[in-house]
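Once you've had a glance at the structure underneath, I'll fire off some questions.
A single protein chain has been removed from this complex, and every other one stays in its place.
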Amino acid sequence: MNFICNFPFFSILLSLFSGTVCSVLPAKAAKVVNRVVIITVGVMSTILLLYLLSTGEAFVYWMGHFPAPWGNEIRAGVLEAGMALFFCIIMYLSMAGGAHKLYGEVVESKHSLYYILVNLLLSSLLALVYTNDMFTAYVFVEINTISACGLIMIRQVGRTIEAAVRYMIMSLLGSGLLLFGLCIMYDLTGHLLMSNIKESVGQLVTSGEYQIPLIVSIALMCIGLCIKSALFPFHAWLPDAYGYSTVSSAAILSSLVSKGYIFLLIKIIYRVIGFDIFNSTRIIDVLFVFGLMGMIFGSISAIRENDIRRMIAFSSVAQIGYIYMGFGMGTQAGMVASVFHILSHAATKSLLFIAAIGLTDVSGGSRKFIDLTGAAYRNKWAGAAFTAGSLSMVGVPLFSGFISKLLFSQAAVQVEGKMLASLIVLGISTVLNAIYFMKTVIRIYTPFSETGYSGITFKDMKGYCIVLVCFIVLNVILGVSSQPIVDMIEQGLAMFA
Amino acid sequence: MGPNLLANYGEAVAAILFCIGFTNLLLQTNLIKKIIGLNVMDSAIYLFLAEKGYIAGRVAPIVVNGVTSTEAYINPIPSGLVLTGIVVSVSVTALMLSLTIRLYTRYHTLDLDEISAQLKKEGK
Partner (left out) sequence: MSKKRPESEYQKTFAFHFFRWLSGSKDPYLGEVEMHPQKEYQIDPEAALRHEKEHDAILDKVYDPKRNMGMKLFHKLYHATSIIFCLFLIALLLVTISWLPATGTVNRPVNNEVAERYIEKGLEETGAVNIVAGMILDYRAFDTLGESHVLFTATITVLILLRLNKTEKNEAELSDRRFEPKNDAILQLVATFLVPIIIIFGIYVILNGHLGPGGGFSGGAVIGAGLVLYLNAFGFKKTERFFTEKTYKWICFFSLSFYCLAKSYSFYTGANQLHSIIPKGTPGAILSSGLILPLNIAVGLVVACTIYAFYAMFRKGGF
């Protein structure tokens, strides 16, 4: 076996181990360790991705001395490696972009705890991406949930603690349903490894045995993960959690944590149940309807919001709706669009959160729109970055959001029966997006001289501005050279099956 | 209804407990009752798993006198899953309890709705 095949295992264990190591280090050293680990994992994922592209085959890695149905294993394909790389990039940029706020918002003695949580979160995300075992997935989902809760409430104001409680309650309901669905699935198939479950599920479907429990088990797992990734009716915890936590946490939560659960759902759809069997159930219709509702109601809530951070948070609800709409279409094209949207949304949403913090900082810390008037002149870099992010969200060509909307519409045209609904809602949602994002952009570019707030320039915050530029470049890359990425996603999804 | 409801009475009890716990966790406003609901829900899943591993007339999977035939022991996998699950639920319970302590010292109430109302009143 090639040495590169060890890399998924190394990256999971490295980030897990670094969490333990950070617990005895002072905050400064923990920060360095955190950065180094993210970069190392990113480099390993890049090498792995190149290797997988050259071989064109996914591989399975034993976690222990025993082969498939007995031991535990992880699996790496193009999509997994690509996702891991992307998660590392976003996480590094979010941590770097929000580092200066951490000092103001989090008690000094708790900084090292923050880095521990980030490391553990990274390891759980990697494990969710690479795992080939359902029960391992459940355990790492729990690590993900708990560390995300820690990231929310590390800034201790009343709102964040309440949001953390609400987040935990919803997440625990989701985990409970996921675990119950998993147990029923185990009872029906006798396996916990994804590939073996898929084989047995195929046999069960052809023989017609245990139809009802099978459907219920699939439904329970799907609903569990939908709740955890804040699909429309389950999003009550989201605005406070994203709106009041420290900015790195908000960026990481919105762009990575929910995406980890969604990626697990994609894995379950392809590798546990089987794409065709999943599409023949009614569950995709439910996902489709809730996705559409999320797209509209999330945007409407965002329009009504008078707080820039909460507005961005509500916009996440709408974007999650897009992803589930893609699942609901039940075609390969819809799936590709959804996966692309995961990337595009992660890149854009973290950019928006990081840029918004620059704007509120030069407006006396207020997040109300009235105080943000003219903020883009006081912090030109953040203003430009926020504009870029908004344009991407609205779906202007050159930015990543355009490509994902294009892919969604292309996918919608191919689906009979769901075409009209998806195209109409896509149109409405785009208009609503434009309303609230352009409103904000116009507001921050409205000239307004009489403020006591001083502006900042590139020299004051070099690191922050560089992070913003990186984010914009990432967005433009996703928007301009989308074809290779879409090809890669297609190849990865083909490897899944 | 299917054919095995009576044979699966243990699982039926587990399902009922699961639903009670789930509803409590979702709909109670008192935080402590929510946590109790969480524990009921998790324990119900462990009961379900324990039932799934059971085979009539066999003993726990600890090798006695070197007998290693499948006829002697029950299925060990569900027991292992329960062990792992228990640790997860202990951790989650500890986290929820500490969140509750924090909220209680700050707002002097355990009612989540009242806490939300107070937060709105503070207007922050």
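Should a chain be cited, it is by its letter among A and B, assigned in written order, with residues numbered from 1 in that chain.
Note that in this section a contact is a pair of C-beta atoms (placed from the backbone, for glycine too) under 8 Å apart; a residue touches a chain by one contact, two chains touch by 3 or more.
Keep in mind the model is a prediction, meaning the values are calculated, not measured.
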item: Where the unshown chain meets chain B, residue by residue; value: 1-5, 7-8, 10-12, 15-16, 18-20, 22-23, 26-27, 51-56, 60-63, 66, 68-70, 72-73, 75-80, 83-84, 86-88, 90-92, 94-95, 97-99, 101-102, 113-114, 117-118, 120-121
item: Residue ranges of chain A at the interface with the undisplayed chain; value: 1, 5-6, 9, 13, 16-17, 19-21, 23-24, 61-66, 69-72, 74, 107, 109-110, 113, 116-117, 120, 123, 127, 133, 135-136, 139-140, 142-143, 146-147, 149-150, 153-154, 156, 161, 184, 186-192, 200, 210-213, 216-217
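As a working rule, only the chains that are shown with their structure count from here on.
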item: Distance between chain centroids, defined by C-alpha means - chain A, chain B (Å); value: 28
item: Residues of chain B that touch chain A when the two form their complex; value: 2, 18, 21-22, 25-26, 31, 34, 38, 41-42, 45, 48-49, 52, 77-78, 81, 84-85, 88, 91-92, 95-96, 99-100, 102-103, 106-107, 112, 115-116, 118-119, 122, 124
item: Parts of chain A lying in touch with chain B, wherever the complex brings them together; value: 135, 139, 142, 146, 149, 153, 156-159, 161-162, 164-166, 168-169, 172-173, 176-177, 179-180, 183, 186-187, 192, 212
